[in-house]
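Take a look at the structure below.
Note that one protein chain is taken out, while the other chains of the complex remain in position.
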Amino acid sequence: MSLLEVSGLRKRFGGLLAVDGLDLSMSEGEMLGLIGPNGAGKTTVFNLLSGFLTPDAGEIRFGGRNLVGLKPHAICRLGMARTFQIVRPFPQLSVLDNVRVAALARHPAMPRALEAARAVVERVGLGARARELAGGLTLADRKRLELARALATEPTLLLLDEVMAGLNATEIDVMVRLIGAVNGGGISVLLIEHNMRAVMSLSHRIIVLSFGEKISSGTPRDVAADRRVIEAYLGEEYVHPAQA
Amino acid sequence: MKLLALLAVAVLAALPWIVGSYLVTVLIFIFFYAYLGQAWNIVGGYAGQLSVGHAAFVGVGGYAAALLSAHAGLSPWIGMWIGGALAAALGAVIGYLGFRFGLRGFYFVLLTVAFAEICRVVALNVDAVGGALGLYITFTGNPRQFQFQDNRAYYYVALALMLGSTALVRSIERHRFGAYLTAIRQDESACEALGVDTLRVKMLAMILSSFLTGVGGTFYAFYLFSLQPNAVFGIPLSVEIIIRPIVGGAGTVMGPILGSFILSPLAEISRTYFAQGGWNGLHLIVYGLLLIAVVLFLPQGAYPALLRLVRRRPA
Partner (left out) sequence: MDPTLIGQGLLSGFLFGGVYSLMAVGLTLIFGVMRVVNFAHGDMMVWGMYLAWLLSARAGIDPYLGFVVCAAALFLLGLVVQRGLVERIVDAPHEMQILLMLGVALVLENAALVAFGPDPARVRSPLSQATLWLGPIFVDVARLLTFGLAMVLTAALWLFLARTDLGRTMRAAADNPYGARVIGADVRRVYAAAFGVGAACVGAAGALVSPILPFQPTSGLGLSVTSFNIVIIGGMGSLPGAFVGGILVSVAESMGAVFLSPSMKELVSFGLLIAILLFRPAGLFGKTAG
């Protein structure tokens, strides 16, 4: 059964056609990478999927349910969680309290939500920082917090928006392993990334967006070799590890 | 901590039998404005939706109870709930318009001020509700009509309002509703992405806040025995309502109480010593300076600062 079915998705901002007739599907347990140059419309797609924007045309079916017209909180409750490209922690709350807000979506009672939050905080490796205020965290920890909050809503599909951006090589490795583990645990992941090593190694499949259109899709290897993708985005220098 | 609270309540309960009538009156105002501040605190402090028009709810509640009592002989003990409900309805309208249309910050402030001013102008000009002269309550001293011969009865009512509202806010803080409010104040979009129906939560906060404030309007009417449109719907009352929680600590349980204990005596002193000399507005100048000082130096209010001070002392 298809987890996510998107067809004919279109969004226009004034004169700019940000997303032009996009088709996309995901099956359960899959990790799908969404790549493309800046301004290609990737974050717009996320905003459309998660309900922050309404599409001008097209269908979004998640677990068989139509999502178009639903508000973001409803979509989250249905099992699709997202992170933001520019992280949005609650600065005056502790790491634990941040995650608890998310956990309350599934566990309305405060003590139970706290327990669930604690488990997620440990899982992403922020246990040592649980009581620190989110406003004082490093960028890498804030990214992990963002991930933790999304996980605490117990999603079946996780939308990650450039979660590696701004991280150094070590931090990226940690994050890659974390995401791999999340996906390994059964959560499907749709991943926007610019870091090619990360997205190529993690993804089962990749979709390439350019100027709002899908220009290629397939396995990482196929996409890396695709002439159109090389011209639009990757450049001649990029060599997929499998081709080297 | 609980022992300290119980002790404080016991002391407050005993005070009217120890101190003189003047101090009892001052304390009544402290408790009453702490109550109004606590009601505002729910939507203005915790949810972070700055309303500078809460006087509208006091006015609606007070006028409703007063009119029902005068024209329908309805006891204010019942009228207060109707007044509260009407105030809540107004709050729902303002909240819905503001939240649904995405009015934040400055725009939301303006919306609340506009509604309060409309209420004021209507009350001033509609003779059926008293017009410019306002409403006067005839003194009967009958408890069934929410009137008491003894100042001390009002004292206990005001104390009950303050303690009850504080208990409510404390409870809110410990439940999901409170966690959601605090999160919404910091980042609404993040909340939406985490499954929080921000519109519904904010509406709930607004309705609860305006309901409680409306109930307070009945106390106002039957304690002061008069309702003047400019006094009961005007910006000065809205300022009195918000300044205590802001100075004391918006979004904290003790903030409105601490704020009221700081500000009411200040207002009383300036009124007593300077009002005769024609320096009518002095206490408002002090309010203004305090607001400025709080924003610049103690943005979280006096109570959190006090806590930090206490925690620095070695155990």
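Note that the chains take the letters A and B in the order they are written out, and that residue 1 is the start of every chain.
By definition in this document, a residue touches a chain if its C-beta (ideal position, glycine included) is under 8 Å from a C-beta of that chain, and two chains touch if they have at least 3 such contacts.
As the structure is a computational prediction, the values presented were derived from the model and not from experiment.
Asks: Can you list the shown chains that the omitted chain is in contact with?
Replies: B
Asks: Using the touch definition from the top, which of B:12, B:26 or B:124 touches the missing chain?
Replies: B:124
Asks: Return the single residue from B:15, B:103 or B:306 that touches the missing chain.
Replies: From the options B:15, B:103 or B:306, the contact with the absent chain belongs to B:103.
Asks: Which residue numbers on subunit B touch the omitted chain?
Replies: The list for subunit B reads 48, 50, 52, 97, 101, 103-107, 109-111, 113-115, 117-118, 121-122, 124-125, 235, 239, 246, 278-282, 284-285, 287-292, 294-296, 299.
Simple rule for what comes next: only the chains that are shown with their structure count from here on.
Asks: Hey, which residues of subunit A end up touching subunit B in the complex?
Replies: Listed in rising order, the residues are 50-52, 71-74, 76-77, 81-82, 84, 88-93, 97, 100-102, 104-105, 108-110, 113, 149-150, 152-153.
Asks: In the complex of these two chains, what residues of subunit B are touching subunit A?
Replies: Spelled out, the residues of subunit B in touch with subunit A are 174-176, 179-180, 182-183, 186-187, 189-198.
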